[in-house]
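One structure follows; several queries about it will come next.
Only a single protein chain was left out; the remaining protein chains are all shown in position.
Letters A, B and C mark the chains as written, and numbering starts fresh at 1 in each.
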Amino acid sequence: MTADVSIRNATKVFGAFRALDDVSLDIAAGEFIVLLGPSGCGKTTLLSILGGFIEPTSGTVSIGGHDMTHVSPAKRPTTTMFQDYALFPHMCLRDNVGFGLRMRGMGKAERYEKAFSLLDLVGLRASSAKKPHELSGGQRQRVALARALAVDPDVLLLDEPLGALDLKLRRQMQDELKAIQKRVGTTFVHVTHDQEEAMAIADRIVVMNKGRIEDVGTPASIYMRPRSLFSAGFMGEANFLPAKVRGTAANEAEVETALGRVALPASAFVAGLAATGRDVTLCIRPEHFRNGNTDVPTVSLGRGRITGSAFFGTHHRCHVAADGTSLTAHLPQTDNPQIGAELDLRLKADSIVVLQDGAGVVE
Amino acid sequence: MMTKTVSSGFSRRMLLATAAVLVLAPAGAQAQDELNALVWCDHTDPALVEPFEKANNVKVNLKEYEGTGAAISIIEQSRPGDWDVLVIDAVDVPRAIDMDILSEMPADKLPLGDLFPEVRMEETTTKDGKVYAVTEKFGYNTISFDKTKVDPADMDDLSVIWSDKYKGRIALYDYYLPMVGLTGVGIGKKTADLKQEDLPAIKEKLFEMKKVARQVSDVVASQTALATGEVDIVVGGGEWLTAGLSGEKPNLDWTIPKQGALRWAQSIGVFKDSEKQDLALKFVQYIVSPEGQARLATSSCYWAMPANAKAGEHLTDPQKAALRWDKQPEYLKNSQLYPVADADMDAAMQDVWTEMLQQ
Amino acid sequence: MTATAYERAERRKAWAFALPALLWTGFFFLVPFAYMAAISFWTRQGREIVATWTLDNYVAFFEKAHLFKGLVVSLEITAAVTVISILLAYPLAWIIAERVPKKWQRFALIMAILPFWTSYVVRSYSWLLVLSKGGVVNQALLWLGVIAEPLELSANRIGTIIGFVHFFVMLLTLTIYANLIQLSPNYRRAAADLGANAFQTFWFVVLPLTLPGIMVGAFLTFVLCIGDYITPQILGGNNELVLPQVIMLQLGRRADFPMAAALSLVLMVVVTLAYIACARWLKMERT
Partner (left out) sequence: MRHLTTALAALYAGLIYLFIFLPVVVLVLFSFQDGTLPVPPLNGLTLRWYEAIFSDGKLMAALGNSLIVAIVSSAVACVLGFLAAYAFARYTLPASGLLRGLIVAPMTVSTLIIGLGLLSVLNLTGLRLSLVTVGIGHVVINLPLCFAIIYASMGGHQVNIERAARDLGAKDWQVMLLITAPMLLPSILAAFFLSVTFSWDEFIVAFLLSRFDVTLPVEIWSMLRSGLDPRTNAIGSVVFLVSVAFLVVMELTVFRKKAS
């Protein structure tokens, strides 16, 4: 089962603190949505409002077209998978998974059958008589998933469920989660602060900061075309170069930076072409400082001197000084950058994103 | 799963049990004919009470106390009708009469004439010719000692209790009334005439006693101390302390010194607010009857002389010997009653006693 | 900001859960306590208790030496008991936690507190049998030739203190042990690693870390010890009176409820002061 979700102007105030500030979001049925942001950004508050654990101070939530704003968690077509799994420590796995069905009055035999099938789904049928404390972290996580799915929710809410796992297990669970989601087709709303995890599993990512949504989009669009400084910075490393618009034409603009004047295509401006005289920021991903491939339009920011370098396996991460500005560049692993060597700061024009200061919140 | 159902069932049973106790307790308490008596510990001997319970098909509830102050506390904390029968120090009967808690008893239905004349105590147990209480048992606060460890001849003089001779081998009985009285007797003051002005002199002697005494203790601790050889003398003791041990510890003895000793007497009466006046009177009659008196005299808590002289017919010779039945005329003559104190005098005596304890 | 219907319902539920306990404590503790406090300002005049609203009882307490001494004696005995009990219990708790093999620790601990489950009254009396002149201890010492004359171990302050220490050694062993096993062995390893010897490790690392546990235990000891009537009554030989004994005298001998109430309040103030001192110390320790 699955359903779409619509959040309209949700605000939540705790005392003097605005945990959620006029947030609106639409989620399609069967979508895997990831709420991404640093701690305190409001993502968990938003999830709790979806789950019904807290009521918004104002705004509405509807699921599958029904208003759910004031409906208790038990009566919502949602279930939550908690960060600490919240497995019932005194019940065996079968009873944990069957609990929701028991609450719905399902008979023992039927309930156990369903619990077994879900434990099968997560590969733990053999351990059904064990208690949670006998399991490893990854296994507990699967039981929590099975328990949440056992009641056939329309929407599954996942509150940083992979946070406690080590990196390798986390990667593996990300894949499994994605696979299971595709299999059951339930709408998943997943909260995390790990942008790699978000990119690994999400159909769409919602970047949040200070109680507001900064950006929404597919992993690729958020990475390549971030719509706010925050979003750009949070999704990975970026160089921010302050600039001023000096002149605009039909589909390009000339901006002045500390590294000289450059002409940029209008498409680089995610919020539309800025007017002359506006302050903007150029956002450049470090891996875009790569030479070669000069058959597409390029922009040059002059030359820089490599002041430090470290090898990261997939690339060399170099600190570059240019005209008093410090930049970071990722050079191909086959390069052999030397400290003191000069670097041509040339990059494809369409790899630059121009953000207007103060802009960012979409919709 | 198991533990869950068991535990919830368990707590449910607990709740039911609580409810049952709360609901049933008062009902159960009123179902049977009962008599509530506030007594000294000697009345709690089943051998004493059971014959009466059987004969009258009644349940006698007994609450024991120690010291009139405690009894008054209990009575003040109760409501009218809570109590039917009261056992109280004979000298404190006027206090109870003043509090208007005792009812008059018909003199012709009590064997007043059979009592030893010295313990009839009309001046305290009656008022305006009406009988409010009747003496039931008496004995002495004097000197108990281990005759193998002390010179019995020394015990004939009361001044031994503050002399240095037995320093550290004396226990004082922890009850201010007889002890203040006994000390008064020791310095030649009659208990009946004791006034507040006499207290400083008595206090001085009490302090001297405290210096030579090893401990000041209640009945059991005194008894233990004497029996274990912790002390060799108990001041304030008497037959009630050592008679019960006579078989086991023949070395323990008691005497009345030449200056005399204190005589205690306990009496029994009926509460004015009792709703069972007849039954309560019946109980009093039983206690002062010769049979009841014999049982009371030898009841388990402590032995002492019955007030009814006819009780002798129901006592065995060894029992009589232990009670020194034959020596009573002499003892009665050489003993004085507890001091009768008004509230101020009582408070002053208690202060003196507490000061002595804190020395 | 007004509460939503949901929040109001939640609050109603919270009150419903908390109220039974609050009402019980309020009605059966707070009201009686307030009543006691009120009575302490009344007096017993002759045969009557009169609602006079005076400070007479409190004045009497400070003026009459034999009443005030009760508090002094109580404080002296309680202080001695607390210190001795901690000094005796700490090494035992340490031995159980450090030297006894893990699987036997529980057993060792249970054995150390087993006599706790004899009747308190009876246990106090059996101390009398142990400590009296002809008692087990004196007999043994005489037989061993350690002493020529029996020691006076009962019917005095020593007896009271021994009786109390017995009880509180059990209690403190339990609380200190609980504290000791919570310490991470890494503290000790770190100290040893940095060159501390066994004593230095104990003195500079283990002891400071267990001080809060000791304080909690000491406070418990203080409260229970200063409020107890039975042990001094049985083992003290009435050679001096502690405050609870003085209180019981007011009740049992005089039926002077107001005076007993006033003395009880004095006792409570002392306990409260001890509690505040202890709480402040613990708070300071934590920051």
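One rule holds in what follows: a residue touches a chain if its C-beta (ideal position, glycine included) is under 8 Å from a C-beta of that chain, and two chains touch if they have at least 3 such contacts.
Given the structure is predicted, the values throughout are model-derived calculations rather than measurements.
Student: Quick check: which displayed chains does the absent chain contact?
Tutor: Taking every chain of the complex into account, the missing one touches A, B, C.
Student: Could you tell which one of A:51, A:217 or A:304 touches the chain left off the display?
Tutor: Answering carefully, the residue with contact to the hidden chain is A:51.
Student: Could you tell me which of A:5, A:63 or A:87 touches the chain that is not displayed?
Tutor: Per the contact definition at the top, the residue touching the missing chain is A:87.
Student: For chain B, which residues reach the chain that was dropped from this view?
Tutor: Those residues of chain B that touch the unshown chain are 3-4, 7-8, 11, 14-15, 17-18, 21-22, 25-26, 29, 36, 41-42, 44, 46, 61-64, 66, 77-79, 82, 218-220, 223-224, 227-228, 244-245, 247-249, 300-302.
Student: For chain C, which residues reach the chain that was dropped from this view?
Tutor: These residues touch the chain not displayed: 10-11, 13-18, 20-22, 24-26, 28-33, 35-36, 39, 88, 91-92, 95-96, 99, 108, 110-112, 114-115, 117-123, 125-127, 129-130, 132, 134-137, 139, 166, 169-170, 223, 226-227, 229-230, 244, 247-248, 251, 257, 260-261, 264-265, 267-268, 271-272, 275.
Student: For the chain that got dropped from the picture, name the residues of chain A it touches.
Tutor: Within chain A, the residues touching the omitted chain are 51-53, 72-75, 78-80, 82-84, 86-90, 99-100, 103-104, 147-148, 151.
Following the convention adopted for this analysis, only the chains that are shown with their structure count from here on.
Student: If every chain is reduced to the average of its C-alpha atoms, which one ends up farthest from chain C?
Tutor: So the farthest one, by centre of C-alpha atoms, is A.
Student: For this structure, which two chains have more C-beta pairs in contact than any other pair?
Tutor: B-C
Student: So how far apart, in whole Å, are chain A and chain C when each is placed at the average of its C-alpha atoms?
Tutor: Centre separation, chain A to chain C: 58 Å.
Student: Whole-Å distance, chain B centre to chain C centre, using C-alpha means?
Tutor: 34
Student: Which residues of chain C are in contact with two or more other chains?
Tutor: Residues of chain C never touch two or more of the other chains.
Student: Give the residues of chain A touching no fewer than two other chains, as numbers and ranges.
Tutor: Not one residue of chain A touches more than one other chain, so the list is empty.
Student: Residue numbers of chain A touching chain C in their complex, please.
Tutor: Residues in contact with chain C: 13, 55, 57, 70, 72.
Student: So in the complex, the part of chain B that touches chain C is made up of which residues?
Tutor: 66-67, 69-70, 72-73, 76, 95, 98-99, 168, 174, 176, 214-218, 220-221, 224-225, 228-230, 342-344, 346-347, 350-351, 354-355, 357-358
Student: Show which residues of chain C lie in contact with chain B when the two form their complex.
Tutor: 45-47, 49, 64-67, 69-70, 73, 125, 128-129, 132-135, 152, 154-156, 233-234, 237-241, 246, 249, 251-257
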